[in-house]
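Shown here: the complex without one of its protein chains, the others still in place.
By letter and in written order, the chains are A and B; residue numbering begins at 1 in each of them.
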Amino acid sequence: MNEFLWLIPALPLAGALVLILTRGNLSRTVASIIGAGSVGMAAIVAIIINLDFISSGQQAYHQVLWTWMNVDDFSPAFAFYLDALSVIFIFVITFVGFLIHIYSIGFMADDSGFSRFFAFLNLFVCSMLILVLADNLVLLYLGWEGVGLCSYLLIGFWYDEEKNGYAARKAFIITRVGDTAMAIGLFMLFSTLGTLNIQEILTQAPQAWTVGSQTAIAIAFLLLGGAVGKSAQLPLQTWLPDAMAGPSPVSALIHAATMVTAGVYLIARMHVIFELAPVAQLWVGIIGAITLLLAGFSALTQFDLKRVLAYSTISQIGYMFLALGIGAWSSAIFHFMIHAFFKALLFLGAGAVIMVLHHEHDMFKMGGLKNKLPVIYWTFLIGAASLAALPFITAGFYSKDQILWLAWAGEKGNIWFYLAALIGALVTSIYTFRMVFLTFFGEEKTHVGHGAGRLITIPLVILAVLSLLGGFIELPHTMGHVTLLSDFLQPVLPDVVLRPGTEQSEWWMQGIAAILCLLGIYVAYFFYMKRTDLRAEIKGATYELNRFWFSGWGFDALYDILFVQPFLYLARTNKNDFLDKINEGMVTGANFFHKTFALTQNGVMRWYIMGIVVGAILILSLGLLLH
Amino acid sequence: MNNVPVEAGLILAGILFILGLISVLIRRNIIFMLISVEIMLNAAGLAFIVAGARWGQPDGQVMFIFIVTMAAAEVSVGLALILQIYHQIKTLDGDAANRMKG
Partner (left out) sequence: MILLWFIIILMGSGVLAWIAAQWNTQLCRWISLLALVINFVFATLLWLDTERLSEPASTWISTFKVDWIPTFGISFNLALDGLSLLMLLLTFLLGALGVVASWREIQYRVGFYHFNLLWVLAGIAGVFLTMDLFLFYFFWEVMLIPMYFLIGIWGHENRNYAAFKFFIYTQASGLLMLLAILGLYFVHGRTSGIYTFNYFELLDTVMAPGTERWLMLGFLIAFIVKLPVVPFHNWLPDAHSEAPTAGSLILAGLLLKTGAYGLLRFVVPLFPNASLEIAPFAMLFGVIGILYGALLAYSQTDLKRLVAYTSVSHMGFVILGVFAFNELAWQGVVMQMITHGISTGALFLIAGALYERTHTRNIEKMRGFWAKMPFMATIGLIFSMASLGLPGLGNFVAEFLTLVGAWQSNPILTIFATVGLVAATAYSLRIMQKIFYGKVELTYTLPDLSIREKFVLVPMVVVIITLGLFPQPVLDTTRPLVQDILNNTKEAGIKKETILQQEEMLGLKGGSHE
């Protein structure tokens, strides 16, 4: 079966090509069959191959399609590599992707760009699959930039709004900053190791460098730069909240479930290099910890439903980075998978709510939807509970709890990481349930349109089920100790090493996490359900802080001053190219001499004769003098 | 002939030449300018004769005949031009013929 691996990215690509080439001339039914069907087929192929992979005892499979370029000893190929890590990623991408496609058929039903939308989505899925399947970093870079392009196209999908275009452009440029760092990392890798094949790098790196070598650290930081850009982590996180300009399925697919986790994938994939560069790995953790806090506090102050989810995504990916930073590789992947389920669910649910309310994004204008939209309410609630890590029943609890505990107990963990993660957990549950209470409880404030169709609710239900049950593939030591996922990933990603003497701490730490989650829910309940009158007071008292958090800690303004304005200033002042002044100078000079010498040409014959005489005398005397 | 020193002949030619030159520069009447040019030509011719006599070569006389021929041609063309100028601007003032200025 493995030889059909190429079909997994090829099917969505074929779908995209058909949809692009027919240029919207297909009927909606056909377009949706091609769009969703191709991803569905890819999902089926992926599942079959994955089962095959598991049953064959995890034989890594390498498929070379063709040599891309072959110059000197630089020869990246179009080749795919299947191992446990990519298996998990292709499963999540195709499966969640398929559900989102199904949802999109209902969501985009009335949009004039229906088949264009599916073309872009398919192209995105294709690029993402290439990214995770690539056997070399150049092909990975192709997928990496491909998802960037699709993200650009999908954020700016509704092109008749100029600001959507600006949001899309911002996303592309900011992620490109990270990509550039990554590209430089690739140059360095190639010049030191002479290859960009991932497996070769992973085997050669430990031989070439000792732990803490300068080159390894530089490369790790450069790769981290790429990851930070794509995964919207500090300091390149500012594009993600604006990226919510795109249609909701896009936010679900790209900005929650798959693309933003590409950075997590990259770091996990290149974990050998990060282990060789402990400083860089520490920084992965620090960036994760800071980002998860900053984004969490920002989420508290948003009133646009999707922006809350955007900041929440940044924050959750911060958790994954934290996990990577402490070497808990499989925990990061675990959280990635669970996060893909519940965050896709939340985005899709939010999209449904927004659609039903006629494109109303403001949570404060929503309310009382609990009874009007029961399916959406329940599924959204499950997603929210999973995000807030409601103890024991949600998958989010298990995945996040693992990171929380390892932040303390892992060999590379420390108290600061743990505290950051803990505060983040509290904040998460506050903003999550603030969102739930504002949207679904209270009185109805906006007219509710027709309810969501089955195409929309079915994916929600499936994702809700996964958000509840997905966690049971990996249970902590205190509760059954199931390690399906980490065992599965073990050949690719090393197990986390615990600090001695921390084994016993797990149960009380889980207790703290559980209490904090419930506390957060209560806080949200207290301020947004019980004593809504207190809200205005607090808001008045903390107006400045609120504004600061609302703007995402002022990063946009900072970058505006530091980079955008200087660039624009240079561009504006030098619009006419100051170097052109050299030419203008030459022209002016020529004109000046022309005018000056033209004065001597006055038409008076005797003047000319005089000139001849003077000239002759000069030449004669020169000749005499030089003799 | 032989007891006239070369220097004297050349000085005479020089004086003639400078006289012609000065009068070309200070005269405004074109006919006088033309006459002055003739004087300068003759000065050059004289210098050739003197030099030819000094070296005992015929070249000097050959050159003088050339100059005489050229002067004749020049005078005819010059006079024709002067006539044309007089037709055009009704004066013989050389400074008035400055329509070719840049």
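Criterion: contacts are C-beta pairs under 8 Å (C-beta built on N, C-alpha and C of every residue); 3 or more make two chains touch, one makes a residue touch a chain.
This structure is a prediction, so every number in the text was calculated from the model and none was measured.
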| item | value |
| --- | --- |
| Omitted chain - touching chains that are shown | A |
| Touch criterion as defined above, residue of A:I415, A:L579, A:L599 or A:L626 at the omitted chain | A:L579 |
| Candidates A:E3, A:D160 or A:E443 - the one touching the absent chain | A:D160 |
| Selected residue (touches chain absent from view) among A:M69, A:L599 or A:L626 | A:M69 |
| Option from A:F89, A:Y103, A:F118 or A:Y141 whose C-beta touches the chain left out | A:Y141 |
| Interface with the unshown chain - residue positions in subunit A | 20, 23-24, 66-72, 74, 78, 138, 141-142, 144-146, 149, 152-153, 156, 159-162, 164-166, 168-169, 172-173, 176-177, 179-180, 183-184, 186-188, 190-191, 567, 570-572, 574-575, 577, 579-580, 582-583 |
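Keep in mind that, in the parts below, only the chains that are shown with their structure count from here on.
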| item | value |
| --- | --- |
| Centroid spacing, where centroids are CA-atom means, of subunit A and subunit B in whole angstrom | 95 |
| Touching residues (chain side subunit A, partner subunit B) in the complex | 598, 601-606, 609-610, 613 |
| Subunit A-touching residues of subunit B, taken from the complex the two chains share | 21, 24-25, 28, 33, 94-95, 97-102 |
